[in-house]
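Here's the structure, in structure tokens; my notes come after.
Only one protein chain is missing from this complex, and each of the others stays in its spot.
This part shows chain A:
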Amino acid sequence: MSTTHTPAGHTPAGTTETAAATAALGTTGPRTWRTAPPDVSGGWRPSGALVGYVVLALALLLVAPAVLEPFRLGLLAKYCCWAIAAVGIGLAWGRGGMLVLGQGIYFGLGAYAMAMHMLLADAGPEGIPDFMNLYAGGVMPTWWEPFRSPVVTLVAIVVVPAAVAGLLGLAIFKRRVKGAYFAILSQALTAAFALLLIGQVKTTGGFNGLNNFQSFFGYSLYDPANQQMLYFLAAGTLLAAVALTSWLNSTRFGELLVATRDAEERVRFLGHDPANIKTVAYVVAAVLAAIGGALFVPIVGIISPEQVGVTASIAMVAGVALGGRASLLGPAVGALVIGYAETYLSESFPGSWSYFQGALFVFVVLLLPGGIAQLLTRRSKKEVPA
């Protein structure tokens, strides 16, 4: 595509690498629509982003606990878990241009690690989870053993997904597998992961997954006060995740990531290795997804292959697309809105959720590639990279 000779001002998407690179690196280029100033703020002026962030924080930490009944607050806590993963997708996809369709893997790694620990904690010092008595003849695999320790579990929730994402990311990006190939590959890996979970009934609970938890680090899950504590934990983590990506975006790494998205070859010529830049973003996204997954387990009370498979992984992308993938708050807000819409629509009109979700993908991607954030900032949709 880069060999195509197209007159300036008449450029189809994908052929303006150099122009966008010039822009992203801060020098001037011909005035085509891809040469807007570096979009490091993702369409949000710093002040606008700050105001939005404060509004989100107030809404999550003060308004929601005050007005929502406990059941609804629990649902909001669940949406927060998805939103934490969505913030990571925003970084990898919106900033880095990597369409990650496989965040379910990392969500699942975090969730299953947490679930294993909670089951073991409930079972007592020498006990084993009930389902193993049922399916595995009372034998626990040795690699479950370390998850008795809360510290090991918390470390594993971060380290295991980071290691998997780091290895996969380097393997894939060093060989310059990108774009559509990467998307398909990440989707295939998710399918494999879900199959693996279903297949290993004796260690993962198979199709039913892990459930029936009693306590979270010693706190009973049935106590309303603890449920509220979990909500604040999830909401606080979400706000911290947004703050983290905001900081990352403002660093040199954030600029390099956007530059890699818009003009990978140019970044390479300048002496950076795009594979490393992409891998870092991919690892951060993976860890955020894993943390979301780890919080999901005590809040929802179950983790099963259904919640981490291909469909769930793509559903996580829906919220990001709706909110605006390249904006700071878009992915988080989009994921919260989608979570609410899913609950509302499937409660009120069973079956209509699929139509809505399908239509959402079509209309947002086709007509509003910048998501809701694009409406708020009144930018031309063409300024959002494909």
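By definition in this document, a residue touches a chain if its C-beta (ideal position, glycine included) is under 8 Å from a C-beta of that chain, and two chains touch if they have at least 3 such contacts; residues count from 1.
Keep this in mind: contacts and distances are computed from a predicted model.
Participant: Out of "Glycosyltransferase", "Urea ABC transporter permease subunit UrtB", "Ribitol-5-phosphate cytidylyltransferase" or "NAD(P)-binding protein", which one is the UniProt protein name for the chain not included here?
Facilitator: UniProt lists the chain that is not shown as "Urea ABC transporter permease subunit UrtB".
Participant: One chain is left out of this view; which of A:230, A:310 or A:329 touches it in the full complex?
Facilitator: Going through A:230, A:310 or A:329 one by one, A:310 is the residue touching the chain not shown.
Participant: Among A:70, A:141 or A:179, which residue is in contact with the omitted chain in the full complex?
Facilitator: Within the whole complex, the residue contacting the unshown chain is A:179.
Participant: Give the residue, chosen from A:244, A:337 or A:365, that touches the chain omitted from the document.
Facilitator: A:365
Participant: Considering the entire assembly, which residues of chain A contact the chain that has been omitted?
Facilitator: Residues 1-2, 4, 12-14, 99, 101, 168, 171-172, 175-181, 183-185, 187-189, 191-192, 195-196, 198-200, 310-311, 314, 317, 321, 351, 354-355, 357-362, 365-366, 369, 386 of chain A touch the chain that is not shown.
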